[in-house]
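Missing here is one protein chain; the remaining ones are kept as they sit in the complex.
Now for chain A:
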Amino acid sequence: MYAQGTESLIKQAREINDEELVKFYGRISKLLLNKDYGNETVDSLQRLHLIVSATKYGRRLPSDLLEKLQALLCSPGSSEQLQVLSSSILREGLPLSVAKLPIKDLQDSRTTSYVASVILAQAKSKAELAELSHHLLKAVEIRQPDVQVCRHTLPILSAAIRSSPDVLMEDHVNLVNRKLVDWLRYASNQQGASMSTGGFFMGPRARQPAPMNEVDGAVAGDFFTVLCVGQSYTEDQWMNMYAFSMLRKWLRTYDIEENSGSGADDRSEVDGSVMSMVSATSSSSRLLPPKERLREKAFEYCQRLVEQSDRKAVKKADTELQKACLVEAVTIMNIICKEDPSFVYRAFPCIKALYSRLSGDLAFSRVLLPIAQFYLNHSETAAVDSEAVFRQLFSSFPAELFNEPMLAFEFVQFCRTNMAVLQESMPLYGQSFPNLLKVSPRPSVPLVSPTPPCCHGNHNLCLCRKFLAWNSPALVSEYMELLPSLLAPSTAIELLHSLLDLPCLAAVLDLQLRSASYAASEKTLWDSGGSKAPSSLDAFRQPHYRGMFLYILRPEAGTGDTIDRLRMLHDILADMVESPRVVQCAQTVPVLLHVYFHTVAQFADDKLINQLVLVLLERSSLLMDIKNYQTEVQRVFSSHLLALCKLHPSLIMEQSRELLDMAGSTINIYQKEELYTHVVWAIGEYLSLSHDARCTVEHITSSFETLEAVLFEITQVRQSASAPRFSPRLVTVLMTTLAKLASRSQDLIPRVSLFLSKMHSFTCSAPVVACYSEEDREAIVTRAHELVNLLKLPNVAQFVLTPSASGDTPRWHRDTNASLPFAMRALSGLLPKHNTFLTG
């Protein structure tokens, strides 16, 4: 584990002074000059590596030391440890030393690999990588017994083409294609002779070659693959393993049909007809060009791996390898089928069989993702039904495996990669699920205000919530990208509820898991831990509450939401609000809500906007009582309420009853001041004839009276009793809104003027003086004064307080809550101009 000593060692390595360093360099040079490769040299080189790597600033090594290190690295006689050390020091240190490395003269395979590691790390140009690659390929090509093929040829090539795919010419690509076929398909099927020493690149021949075995111990029946086990391996078997390891990358880089014109189509037809008769034999495939031949052999290799994965491995490590091989095989088949669709017909029987073999086994869940990808890409070509695959993927995965972080991650990546396709084909899933929904029992919850079950389409994606709820911090950025694709007009409302209930879901999932372990250990676990089973866990186990928990855990959308029951659920879960998982989940909700509202604003029609506003008002106080959660959510609601109003100003008229209910109750000021302030501002801004022709004097008067009563209550009635528990901003917003409304119904002007004149006494009362700063109090009085003066000129007031809708941009209201500053600025901008006109 990490110790204090380690820290001081790093400090020493970083702060070593130049004099000491020069001495140290000198000592190492001397050791290397004397060819002393004993412990002292190894120890010194280890320290040198620490010195060059411990700092983020490069250290320049003296040229003589650099030369000696290079010589050490390039000498086949050096021990491997010394080569490891010299290559790592050269990689970390400066100056770059690639140009001086004699790659062309290297014959020894191990040395080539270590030298290549320095070149790959420090190459400045393609030419340097090309030289390295060509040198390696030459050895592969000439096939002379005295020229060793570097065992790491393929990994080195793979690294080189990753940096720059065009280091290889067409000839080279063809050469590698041919060699890959040889290594993949025609590696020896006999065991290599076991070696007594760790001779790295010797290719000994066994006297009595034994056949290779399968992972379950049976004798290998077909060609060699990475799933064949033997006492030891021959060189071509090693190359087989390296070839398969880099195959996917190679195909992705070079197996691309440049001209997918008519010629390609013709050929695939021909290939298809050949393939459909018999599976290609090696003699027929020998006629194919290298690229097509590699495809063919790679495909056969993958088919064999799929077959081999059905065997029960003796070693656990091999079971894991089988899974990884399946993922790789299916992915490679997918790549091949994409390039040449004629393979699709050959691949599907294999993929289908694999799916039916694995679909019931959750241990193979991660293999199902590439299978699903295959279905997604090719089921249409082969006219294969993919519904069952996706139904399983989207239903049982999140429901049963939500606490598997790796699976969750891969699953979400799958959705992210295929977002566009899934979104497009979503109606298809939607059509296939209503029946299922009708059959599935609805939770026996008395629905107080059921929403229409309109969300079948999102049935499947509704479930992904569980991944998110459980793994919030890790997945939040993924869901920010995914969320827009999950949103559709029919699912928007329920999705909003789902997001708001996310912390609830996290809590209930936690209970679900704990309930399982609690049942297993029969209370002893809890008692021995000194903690009693929390009441929420008891409740979770009670049949009485079962329906409610089922509702939160529901696998399907469209069952509606209940207000009363939700509040009860929040009460039950009260002992979970400090659970870190729930808190973390709650912290992600506001971020996702922002994404939600930004997306929904792009397609929402008037009806949906009205619904959304109702949900905002309803849910603003119906949230789990987690620290800061309500405040944060209300802040998001506030900003998006204004955005919605701007999109559809008539909603103020259409929802006037609900909005006034909210604005008329002083308790809302204390519980959700932020949202309250925004509602009041929106009423003042949009309740006007210019925004909705249905707006009458009665509407304005009733709103005015409601707000007047509130302002009266908080400033005149209660202020004497206790200090105000609201911000001065709220007072100014209320005053301004009243003035705005009065300017639109001028009978109200005397009332509001009288009221505003009383504000001075409010600011002078003792509790207010104690609570608000002098600046705030002055601002209130000034605002009241300005408004009173403005209302003395009703026509001007109307112009200033109700700007025309066409000239409305949000920036004008940024600083204060009225359009007054803008209008004043505009006027004062005009005035000097007038003056110059007059004088001129």
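Following the convention adopted for this analysis, a contact is a pair of C-beta atoms (placed from the backbone, for glycine too) under 8 Å apart; a residue touches a chain by one contact, two chains touch by 3 or more; residues count from 1.
We adopt the following convention: contacts and distances are computed from a predicted model.
Visitor: I want to check something: the complex is missing a chain, and I'd like its UniProt protein name from "Adaptor related protein complex 5 subunit sigma 1", "Cell cycle checkpoint protein RAD1", "signal peptidase I" or "Mediator of RNA polymerase II transcription subunit 20".
Guide: "Adaptor related protein complex 5 subunit sigma 1"
Visitor: For a quick check of understanding: of A:S477, A:S535, A:T696 or A:S773, which residue touches the chain that isn't displayed?
Guide: Only one of A:S477, A:S535, A:T696 or A:S773 touches the chain omitted from view, namely A:S477.
Visitor: Thinking of the whole complex, not just what is shown, which of A:D108, A:E328, A:D692 or A:E786 touches the missing chain?
Guide: A:E328
Visitor: Which one, A:R178, A:K249 or A:K352, makes contact with the chain that was left out?
Guide: In the full complex, the listed residue that touches the missing chain is A:K249.
Visitor: Given that one chain is not shown, which residue among A:K35, A:K315, A:K627 or A:R694 touches it?
Guide: For the chain that is not drawn, the touching residue is A:K315.
Visitor: Write the list of chain A residues that the hidden chain touches.
Guide: Residue positions of chain A that touch the missing chain: 1-7, 9-11, 13, 45-47, 49-50, 53-54, 56-58, 79-81, 84-85, 87-88, 94-96, 113-114, 116-117, 120-121, 123-126, 129, 152, 154-156, 158-159, 162-164, 197-198, 200, 215, 226-233, 238, 241-242, 244-246, 248-249, 252, 315, 317-318, 320-321, 323-325, 327-328, 331, 366-367, 405-406, 409-410, 413, 473-474, 477-478, 579-581, 584.
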